[in-house]
Each structure stands twice: as structure tokens, then as C-alpha cells.
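Here it is: the structure, laid out below.
Removed from the display is one protein chain of the complex; every other protein chain stays in position.
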Amino acid sequence: MKKLLPLAALIVFVIVIQKMTGWTDTRFYLTQLTMAAYYALLIVGLCVVMGYAGQISLGHAGFFAIGGYVSAALTTINLIAYQDRVVIRMLDGFGLLVAGQDIYGDAILVVAPWAACIAAVVCAGTTAWVLGIPVLKLKGHYLAMATLGFGIIIYRIVLASAVFGEADGISEVPPLPLLPGLTVSGDFGMREENYYIAWGMLIIGMILLRNLIDSRVGRALRSIHGSEEAAESTGVNTARFKLKVFVLSAVFAAVAGVFLTHYNGGIGPSEASVMKSVRYVAIVAVGGMAHLWGALIMGIVLNFLSLRGVFGSYDDAVFGFILIVIMLFAPNGILSLNWRGYFLGLFRRSGQTEETGRAIDGTP
Amino acid sequence: MSVELFVQYLFAGITYGAIYAIVAIGFNIIYNTTGIINFAQGEFVMLGGMISISLLPFMPLYAAIALAVLMTMLFGALLEICFIRWLESPGVLRMIIITIGLSILTREAALHLWGESIRSLPYFIGDEITTVAILGARISPQVLWVIAVCGLMVLFLSVFFQATSVGREMKACAANRRAAILCGINTRNMVTLSFMLSAGIGALAGCVMSPITSSGYDIGTGLAIKGFTVAILGGLGNSMAAVGAGLLLGILEAFSISVVPLAFKDAIAITILLLILFVRPHGLFGSSTAAGLKEF
Partner (left out) sequence: MKHRSVLFVIAVLVLSLAIIPAASAETIKIGAILAVTGPASFLGGPEARTLEMLVEQTNAAGGINGQKVELIIKDSGANPEKAISFAKQLIEEEKVVVVLGPSTSGETMKIKKIFEEAGTPLVSCAAAEVIVNPVAQYVFKTPQKDSYAAQKIFETMKTLGISKIAVLAGNTGFGKAGKEQLIKLAPEMGITVVEAEVYDAKSTDLSAVVAKIKANKDVQAVVNWSIVPAQAIVAKNMRQAGWDVPLFQSHGFGNIKYVEAAGAAAEGIIFPAGRLLVAEQLPTGHPQKALLMEYIAAYESKYKEAASTFGGHAYDAYIVAKAAIEKAGTDKAKIRDEIEKIKNLPGTGGIFSFTADDHNGLDIDSFEMITVKDGQFVPYKGM
């Protein structure tokens, strides 16, 4: 029951915020809250890799970009010139293609968004799996280098390939219909439903991750973070768990990439840049390495503020500053500080029982 | 491929390689005494170039360079004293994140201090179009400067670590920190010294390369990534291996463009690196037993 409480609080919070923006006529905040939710989805996935499996990944923007770019490319490349080819006919026969008109009235034939979305996520998951087998054998700085290298390769590929639009990226990506009446799209009129889609995805993601952490796998994960040798000696196959978690987090990143790309109607190479990966790692660190909720909260707050441009030209500088201060004075994340005492003082409640969250805190 | 073209590629490769090697050595010096990777290493190179350019109107070229190197060394020492010295056995991840943060802050400070425009030091000999012919290829004398200065720095460092007592004390810290403390070496000061040393060589490299590559507030990140790559490729902590790996990567990059489009250069170089890393997880020249002794 206690485990469900924070999730229930989150759901209430999501609804309250939406209602509040409605009452105060400030619905525009939902735009950035929607975008921030997708970034947070990636961040909670990365949090499990870093905090629970103890593996650093400086290349998670790469998975986000694979998701976003593959889906964007498939739904925008016009196949009309090849419509007589056998492959294209076969795809069409399976109902994977949609015909239509672009905004200039020319006929287009593209891959259906739902098919493109699945292809993108599968693509990112497979890449993570193939990459994860050798990479996760590395340790420490070598692991950091390998994941950083992966991120750079993806960045270079999208920046140099004509199919991915080189420096301009891909624009005019169509909306992604999920269910009848539920479409991922940045249209002003669909703001509320997209807010709920994004936060719905995030909540589902959180439920999945919580279950993972509390499962047998999860206990094994915690043991990896503690001591790999000890875990191995008790018969836990750490390599398999690490790989599983790595692939899962890549899938989270890819899903976030796909949805945000369809929401924004485009994607650019900056989404694949090293700075983005560094940012994600840093947000996880600031939230507290093994704090799923900390990562979630910091992911939402920092992305929300950054996307609203509150830091102006000092965006990176403020970010670097927060990073250093947190890492120097609160290496276990902002939530490991004595908020508990603070809030207790604030609400003057007594008889509070300690929760389990503390137990999974760990120094990297 | 004609001899001329071959020599031209070779020199281009050695120029990149020498610069990568210097940054990688900077990584290694700090890694050896502290066990951490200082991602702000690239910013030292940027600072060397930018400070010397700002000083140039007030003094002769070589004085400006010398002062810039000293100031950067001071900056390196300050970074260590303010942000690293007082931490109790920090973890790898925490240190990676702190140094990345320092790198971001330094870069942003440079942006607001010097603006976004690029500048460069004048050529030490001649100007932009002066060239010397070697085996039919033509290169700028500045390229020879870069190669010579980087070569001298490597020489200086190997003498320093082998023949001077301070150098040997630093090496002792690298080999076994606790034993070094027991021998009465002040390891904390050695760490500060290692930051100064690596800031100094970074800054000097930043000055000699400035006429060729130009200096701007944002050159640090790219160099840090390349330097880190080279340090890993050579095997962390091994400075001589870093020289070999740096030259290898530089030459590989220069020759790669004769077969693949330039736009894919970095992607190819890093793919090869990853493959090497998978086959030899402790770098080209590193041995797994030695690496096993180090704490990661």
C-alpha cells in the first residue's frame, strides 16, 4: 500500500496541475510540462542503469536519437517514386504504408506512424543489446569512454547522412495516432490530451521500473551496485541483469525520442549531442543516483525550467553550477539532504515511520 | 597515392596526433596521482590560447605565452584546491561529473568574458602563407613548431618523472598512494602539482596550436573528448603509450579521408576505437594485470 502512495500522489498532482492551468488560464505551461515529461522518461530509465546496475552511460542521447530519427525518417521519406517496387507493394499490402498529401498538395506515400514507431523502438533496443554485450564487460573509465564513443558515433551519423537531414534535422513529422481520439501532436488544440499522454507514459514507466526494482531481478540489481563479486558468488548472473536493464533503459529513451519527435513535429542533431547525454547523466546524479523519484523530480524541474528559457543565455552555466554544488555537498543527490526534517518541521506531523528509500542509497 | 600527397597526409596526421597526445598526457598525469579523469583538461588548452591572445597587445609574443602558461597553471592549482582537495575518497562517477561541471563552467565563463568570436595568435615565423617544402609537400612552419614543442614536452616530462625527486615522488603516489604517504611524501601537494603540470602543458599546447587552429571559447570539449579517447586507447596512466596512440589516431584520421567522406571521419575513428577496446579492454598498450591493480 505504501508503495502505491507516491504513485497515487503523482497522479493526483498531474491532474491538479492540469486543472490549475485551466482555472488560471495558463494552459501554455502544459507545453513545456509535456516535453519535460518525455525527457524525464529517459532519465528514470537511465537512473536504473546508473543507480541500480551501477553502470555509467554517457551515450543515452544516442538511443533517444535513434528512436526519434528512425521514426521521423520513416514517416517523412516519400516512397511514391518506388511504389511499383515489390518491397513497397508488400509493405503496402500489410497496411504499413499511408498515402496522403503534404502541405503543398503533392501526393506522398510514407510508412504509417505506428509502424515507424515500433520499428524505431525495436531498432534502439536491438542496438542496445548488440552494443551492451561487449560494452558492459568494461569497467570504470573504459565503460564511460565506450558509451561516450557510441553517443558520438550516432551524432556523427545523423549529422552526416542525407536521409537524416544533416544539420537541419527532419521537419514536418506527422502526428502519431495512438488510439482513436488520442494523437501525439503538437497542435495547440490537442494540448491537454498530449499532456496526459506524456504523463501517462511516465507513470506507466515508473510503475514498470518500481516493479523491476522490487522484483527478484531488482534485488539482484542492488547487489550488483553493491558488489559484483558478491552477487556472482551467490549465483546471480550479473552480466545478464546488467544487459537487461541497459536494453530496457534504451527502450525507454527510444520511446521518449519517438513521442517527443512526433509531438514537436521534428528532430535536430542537437538531440544526439554529447552535451545532451552529459545532461541526462547529471540530472540523474543531481536527483540521487539510486533515487528513482529524485531522478524523476529533477528531470521534470530542470527540463521544465530550461525549456522555458528561464536561465536565458546562462542555461549551461547554471546547469554546470548546480551540478558542481550538488556533487560537492550532496553526492547522494538533492533528496538525500535533510528534506525530511525540513518537511516534518513544516507540517509538524509526528509518528512518521521511516521508509525503505534510504536503504538503497549508495555512494557510487 | 603520390609521395607528395602521402607526406602531406602524414604531416596533417602528426599535427593532430601531437595535439591529441598532449591532451592525453594531461589526462594521464592527473589520473596517475589521483585516479580521476579530469574532463576540464580541454579547457586548459582553450585558456592557454585565449589568455595569451589577450596578453599579446601588452607584451612580446613569448612573454605573453609564458605568462599565459603560468596563469593557466595557477588556475589548475585553484581548481584542485577549491573543488577536489578536500573531498574524502570520491567515487569515479562523482569525479567525472564534477570535472564535467567544471569544464562547462569554465567554458561559459570564457564565453561571457571573451565573447563568441574566434581569435588566434600570430604565426611564430612568417605568416599564414609562409610554407616550407618537404619531399614535395608544403607545410606551414607552425606545424613544425607544434611537433617540436610537443616532442620537447614529452621529453621534458620523461626526464622530470625519472630524474627529479619531485617527479619520482609523483610517480610514487601513482604506484601506491598509501606507501607514498608512509614514505613521508605529501600526496595532497603532489595532486596539486599534477594539476598545475597538466594545466601547464595543456596551455602551452594551446598557445602553439593557436595560429593554426584558432582559439575560441568552445574548443575545449572537442579536444577533451579526443584526448580522453587517446588516453583510453593507449591505456590509462601510460604517457608514452598516449603519444603512440595519439599519433596513431591522428594519422588514421588524416588518411581516412582519402577513402571515406570527411563528414564521417569521427564516426569511423571512434568505431575503430571501440572495436579495439572490445578486443583489448585495457587499451592498446596497457596490460590487464597492471590495470587490475588500479582502482577504477
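When the chains are written out, they are named A and B in that same order, and each has its own residue count from 1.
Rule of thumb we're sticking to: contacts are C-beta pairs under 8 Å (C-beta built on N, C-alpha and C of every residue); 3 or more make two chains touch, one makes a residue touch a chain.
Values in this document were obtained by computation on a predicted structure and should not be read as measured data.
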Report summary line: Sole touch to the unshown chain from A:93, A:180, A:235 or A:312: residue A:312
Query raised in the report: For subunit A, which residues touch the unseen chain?
Result: 5-6, 9-10, 13, 16-17, 20-21, 24, 26-29, 31-32, 35, 103-104, 159-160, 165-169, 171-172, 186-188, 260, 264-271, 293-294, 297, 300-301, 304-310, 312-313, 315-316, 335, 339-340, 343, 355, 357-358
**Report entry** Residues belonging to subunit B that touch the chain removed from view
**Finding:** 2, 5, 8-9, 11-13, 15-16, 108, 111, 115-120, 122-123, 127-131, 133, 137-140, 209, 212-214, 216, 218-219, 222, 253-255, 257-258, 261-263, 265-266
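Here, only the chains that are shown with their structure count from here on.
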Query raised in the report: For subunit A, which residues are in contact with subunit B within the complex?
Result: 50, 56, 134-135, 137-142, 144-146, 148-150, 152-153, 156-157, 159-160, 274-275, 278, 281-282, 285, 289, 314, 316-317, 319-321, 323-324, 327-328, 331, 363-364
Report task. Would you mind writing out the residues of subunit B in touch with subunit A in their complex? Result -> 37, 83, 87, 90-94, 96-98, 100-105, 107-109, 112, 221, 225, 228-229, 232, 236, 261, 263-264, 266-267, 270-271, 273-274, 277-278, 281-282, 296
